[in-house]
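Note that this complex is displayed minus one protein chain, with the remaining chains in position.
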Amino acid sequence: MDSISYYLQTILNGILAGCIYALFAMGLTLIYGVLNFVNFAHGELIMWGAYFLFLFMAEPFGLPLYVAIIPALALTGCLGLAMDYSVFRPIRRANRLTLLIAAMGLSVLLRNAAQFFWGAEVRTYGFEVIAGTQFLGLYLTTTQFAIIAVTLICVVAVYLLFFKSRLGKSMRALSDNLDLARISGIDTKRSILAAWVISAVLAGIGGILLALDTNLHPEMGIANLIKAFAATLIGGVGNLWGALLGGLLIGLAENIGVLFISPGYKDGIAFVIMVLILLARPYVILGERSD
Amino acid sequence: MIEIRNLTKAFGGTRAVSDCSISLDGLTISGLIGPNGSGKTTLFNLITGLLKPDSGEIRFLGSRIDGRLPHDMAALGLIRTFQLSRVFPRMTVLENMLLAPQGQTGESLLSLWFRLPRIRKEESENRERALELLELLGLTRLHDQFAENLSYGQQKLLELGRALMAKPKMILLDEPTAGINPTLIRTMIEMILKMRERGQTFFIIEHNMDVVIEVCERVFVLDHGEKIAEGRPEEIQKDPRVIEAYLG
Partner (left out) sequence: MDLLLHLCVIIAIYAIFALSLNVEVGYTGLFNFGHVAFFAVGAYTSALLTLSGVPFVWSLPAALTMAGLCGFLLSIPALKLQGDYFGIATLGFGEILRMIFNNEVWLTKGPMGLPGIPRPEFFGFVFDTLPRYLALSAGFALLTFAILAFVVLSPFGRALKAVRDDETAAEILGKNAYRFKIKSFVIGSVFAGLAGVLWAHYATFIGPGDFTLTETILVLLIVVMGGKGTFPGPVVGAVALIFFQESVRFLRLPPEWTRLLGPLQQMIFGLLLVVLMVFRPEGIIREKGGER
């Protein structure tokens, strides 16, 4: 392969990774916007999404991929709802430290539950690796083609949902001001539930795509949480399009970065970007009381 | 002492403070009045560094202070209270008071190990002064209570006491008598007057005109972020622009 197409391939890989990070980041930033806290267990939704698909494709179900995706995503959505119902709703008005530690605990619980059922080993969905098709001198596997297509579909769907539907309007109102939205008669409960479902499904889709492209293991969630977070930080917290852009940037930076540094540090690039952004920011005093 | 020139701050499209100029030179107690939403608290937030102005300047004792962080303002001698009192609820009344003195040796991590006698001395002096002030505020009995157990009015008194503990050159009070009972309003006013005798200067946002007339030498009136009038309280009360602002 000549060097130009080598670089183009790197960029393409960056975009592919970026699409997946964008899906994670959009879900994370959505919950932050509506409920004003970082869901540390978001990574576990990513991971469980991938494992749910594994569950339905393996015996006793043995469903084909295209069928198994439906119950897998449905269950991921339910997991998001269950998290809210059992943990976050009872402590919605508690202080931030409480919320955060609870989210952390939930993350530990879910991650180890996956390890308990499926073991710590790296798994795949058991597809044979299909040779990529060549396209303008670049290699693109079916999965990778699907990543781009699905991300585009998700972005359009999120756009329609948020900016063209009544539900989206009330969710946006909610993220502007929870109390105000409540008094102005918006069904906050329904909007919050919807936010959880959307966030979880986006995480599940991203997790499945990632697992299809690479593999699944119980730690995949937590590793990607940091990247999703860095992406939301780039794009401005609570901003959906910012998250999309941030995700793509992180993906590109990682893939271009490994041309220059050891691949062992690939997962650290997002963190370094995050630190650089932070260094440029002034210190902002917390406006509200912490308790 | 405080000199504000052409200060402007906008949120979104609306100007909360608009081209406002105020000079507190040579005044001991100045008042700031205006209808709800006229930008009084925003002005306080700008002066104390909680907000950064869009344009204009603020001088305190001659030097520019706009854009600095609040802790710098306190170090320079500018302390404020809040409309809804912000005492530390999980600390005792005395601890709240002891937090305020500036430049405490014991707050330096290094000095903790090498200057213990001096820290002890400072602490006991501060303690003594805190108890004196609490006595004046009628809070002595409550000194070891957690601040959250105080009534709302008592919390506002504590906040005033805490501000005084800092030995500031200027205290900004944001509605010191709002929402508290008449007895405590009396305590509050007497405390302010007593401190005036000791040379303490104040800048006070106040709705209660009786209080304004009793304590303020000069009053500034804000409406829609603009200063529409200033003068002695009695004059201000009769000023047609002020009356219009409140009624219209």
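So that you can tell them apart, the chains are marked A and B in the order they are listed, and the count of residues begins at 1 in each.
Definition applied: a contact is a pair of C-beta atoms (placed from the backbone, for glycine too) under 8 Å apart; a residue touches a chain by one contact, two chains touch by 3 or more.
Please read these numbers as outputs of a predicted model, since none were measured by experiment.
**Student:** Taking the entire complex into account, which one of A:101, A:180 or A:259 touches the absent chain?
**Tutor:** A:101
**Student:** Among the options B:9, B:80 or B:143, which residue touches the chain absent from this view?
**Tutor:** Touches the omitted chain: B:80.
**Student:** Suppose we count only contacts with the excluded chain; which residues of chain B make the list?
**Tutor:** Residue positions of chain B that touch the missing chain: 48-50, 69-71, 73-75, 79-80, 82, 86-92, 95, 98-100, 102, 104-109, 112, 119, 123, 146, 148, 162, 166.
**Student:** On chain A, where is the contact patch with the chain that was removed from view?
**Tutor:** Touching the chain left out of view, chain A contributes residues 37-38, 40, 87, 90-91, 94-102, 104-113, 115-116, 119-120, 222-223, 225-226, 229-230, 233, 237, 262, 264-265, 267-268, 270-272, 274-275, 278-279, 281-287, 289-291.
The rule is simple: only the chains that are shown with their structure count from here on.
**Student:** Please work out the Cα centroid separation of chain A and chain B, and write it as a whole number of Å.
**Tutor:** Distance between chain centres: 47 Å.
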